[in-house]
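First up is the structure itself, then whatever we jot down about it.
Note that one protein chain is taken out, while the other chains of the complex remain in position.
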Amino acid sequence: MPSPMAGRPLQSAQAKIAIMNKPAPEKSNWFSVQHKIAPYLFIAPFLFIFLVFGCYPIVQSLRLSLYATNGPKSHVFVGLSNYRFLIGDSDFRTAVWNTLVYTFWSVFLQLPLALGLAMLLSQKWIKARGLLRMAFFSPNLMGQAFVAVLFGILYVPQYGLVNRALHPLLPKLVPLDTKWLQDANLVMPAIVLASLWMYVGFNMIYFLAALQAVDQELYEAARVDGANAWHQFLAVTVPGIKPVAVFVLVTATIGSFQLYELPYLMLNNTAGPKNAGLTIVMYLYQNGFVTGDLGLASAIGWSLALGVLVISLFQLRVTGAYKGEAA
Amino acid sequence: MRFFTYGKAALSFLVLALLSGGWIGWNAVSDSDRRMPPGTKKLTFWVFAKVHYEAYRKALPSFEAAHPGVKVDMQLVSNDGLAARLQNAFLADLDVPDMVEVEISSSGTFFRGPLKDVGFADLTDRIHNTGLWDKMVHARFAPYTNRGRIFGLPHDVHPVQLAYRRDLVEAAGVDVSKIQTWDDFIRVGRKLTKPNERYMIEFSDSSTDNLETCLFQRGGGYFDPQGNCILDNETAVQTLCWYVPLVAGPHKIGNSLGGGQVLTKAVEDGYVLFLIAPDWRSKSFEVDIPLEAGKMALMPLPAVFPGGPRTSTWGGTMLGITKRCKDPDLAWQLAMHLYLDKPQLAERFRQTNILPAMRDAWAQPAFHEPNRYYSNEPLGDTYARLAPDVPFQYSSPYIQTAKAKLSTALVSCVQEYNAHPDRDLEPFARAALKANAADVRKLISRNPY
Partner (left out) sequence: MNRNAATTAGRLATQALLIALAAIVLMPLVWLIAATTKGKNDQFHYTFFAPTLSGQNYVDLFHKTDVFQHNLLNSIFLASTTVIVQLFFSSLAGFALAKYNFKGKGPLTVLMLATLMIPGQLTMAPLFELLHWLGLVDSYLGLIIPGAVSVFGIFLFRQSILTIPDELLQAARIDGCSEFQIYRDIIMPVSRPMIGAFCLISFMGTWNSFLWPQIILHNRRLFTLPIALSQMIGVYNQEYGMLMAGTLISVLPVVILFLVLQKEFVAGLTAGAVKG
């Protein structure tokens, strides 16, 4: 006879009776014990690795930043001199500036484009939505390293695809021998463009999901109230996608601060002319793992972390506080 | 039961992991079986230049035949990666090769820490005891010397000439024997250059390679023998002011699109007429731009002033034996085999066009042979004649920073000149060089070692 609990891969009725007939204290002892300790057991493997390889290095890096090293073997205590050096270091300033500029464009160019694309694509009457969505998202699958290798060749002056494509359209603005990666003024636009290609589709996916979650009836109500498209956007869309938008904003910012592979590989393992492609993480890598001064690298890492923390908190505050008012 | 719990996706990953892990493990085992019959001595040898790699491959069998039981594992490593990997290997004590060829622009970086921590073996005594010191061009030991100790054997001399499209230049009615100084060259260049179509010379406006060559020719450099940064001395300022109008502004005669396939197409199209050609690069042209065989020719660098030296230097390779090498004597023997054996050197010259640092070798017949690619000129002779004039270069752990700073100064000046071609560049160039040299000095003073 099929048991009433046939769906569950558990005991038969007989076994249940057998269990119920067991002396109660014995069973409940282990059972309740394992119920109590289960979460600790589940967390344990993760916790161990998290503490050893996640938390300990964070603390250690603070300590390390007070030393100058020549590889893992020789340490010399230098106190705050690493930080003092960074403040006065023109290369570090360049790295910070480049990273900030990149983050700015990443947020204020990429995200609106992604939102716009999502809004266009979310309309019900668009044909081949799945295909279009795939098309826009596909660059993201490549990963920064491979995109960088590809674009390094696309940006070749005179013969590369980018110049060959843009020159006929904008002959005065884009001469055929435009040196995207060798001209200090063009390196950052080149990087921003490549990153745009890679990430617009990615952020578009988030916005698409957010837009789909917005209650369509709210639009109807707004239209009935006489709101035009722009007002509908402000009154219905923006509040509706707010949580996702904040999430995307914060993650895009944090991600932009960590930019490294794309410029480094596009510029062929260098920082570009006049360090135009130098980012904070690249500077960290160069100092820590090319020159070998892990202490200075840790100091750079902490500067980066502090910067990210400050800006993320600022963003959350600004958008969160606004949200509080609107509600 | 359990993995079905996670679903098909996870299961396939698990299978993939096991399969690939198994394959890798299997490969690792069978490789070590194949490669190491008992008692085999292995020498790992890293090189970064494809040209060297190909040439050495032909030289290794004779060495292994002369030393039974020895296997040389030579690996071709990208130069950009080599310095970082080697540095890491030294610092972390890992996977350090026994011998490695290091390029001149990164050799200094290995001298950063305390002298005892330098990853290369001190070869000074060996060099003097075997009489090598007198046999090789002295100037070429300098870049690999630090705090009085020599850490590498110079591979080459690398005198610099100009390679050019003889057919196009002759068709334009130019007689290169009349070009004696840079002034002559620039005059001709202004006539021949057509913006966006044809440039006289391949000069870069962002990378330091070409600027450096000109700087060395004038007696300047990055560091002096004591390791002080001389990037802002008078020679440097004058060179920069002379160089920038050649690559920027309305009358520029130099342009560079990049290397590799881009350069090939540029030369084939006649986009650049003259190329800076140290001996190693002359071979790269032969290999990479085969369509122009017979149409190219070589001429010495124009002089800075009439009667002045007509060459400079670009690049250099040292051969270092690392301290981790278990059998430095064996490594030294390989080094001698590769660098000193005269018939070897002659053969290698035929394959690489590179003039070895050992002077005696230059008398070999191979160096007098006509080179078909370069219109049958005796390539070896033309470079050997210029060898005595090759300038000195001094090393420093900060050589890479110095190069980057020079590049920064160059780019700043180019930007400034492009914006204001009618202004006098000198004050700006002086200030730019001073600021960048100061950065290098700041780094030097920071070094606690």
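Should a chain be cited, it is by its letter among A and B, assigned in written order, with residues numbered from 1 in that chain.
Operating definition for what follows: a residue touches a chain if its C-beta (ideal position, glycine included) is under 8 Å from a C-beta of that chain, and two chains touch if they have at least 3 such contacts.
Predicted model only: the values in this text are computed from it and were never measured.
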Chains shown that the absent chain touches, full complex: A, B
Contact partner of the left-out chain, one of A:213, A:234 or A:318: A:213
Absent-chain interface as seen on subunit B, which is shown: 2, 5-7, 9-10, 13-14, 16-17, 20-21, 23-24, 27, 48, 50, 75-81, 85, 88-89, 92, 94-95, 259-262, 264-265, 288, 291
Touch residues of subunit A, complete complex, unshown partner: 5, 8-11, 16, 19, 27, 31, 34-35, 38-40, 42-43, 45-47, 49-50, 53-58, 60-61, 64, 72, 117, 120-121, 123, 125-127, 131-132, 134-136, 138-139, 141-146, 149-154, 156, 159, 161, 164-165, 197, 201, 205-206, 209-210, 213, 243-244, 247-248, 254, 257-258, 260-261, 265, 268-269, 281, 284-285, 288-289, 294-295, 297-298, 301-302, 304-305, 308-309, 312
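Following the convention adopted for this analysis, only the chains that are shown with their structure count from here on.
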Whole-Å separation of chain centres (CA-atom averages), subunit A against subunit B: 39
Residues of subunit B that touch subunit A when the two form their complex: 80-81, 83-84, 87-88, 90-93, 109, 112-114, 117, 196, 204-207, 255-258, 262, 265-266, 271, 404, 407-408, 411-412, 415, 435, 439, 442, 446, 448-449
Partner subunit B, residues of subunit A touching it in the complex: 68, 70-74, 76, 78, 81, 85, 88-91, 156-159, 175-177, 179, 182-185, 268-271, 273-275, 289-292
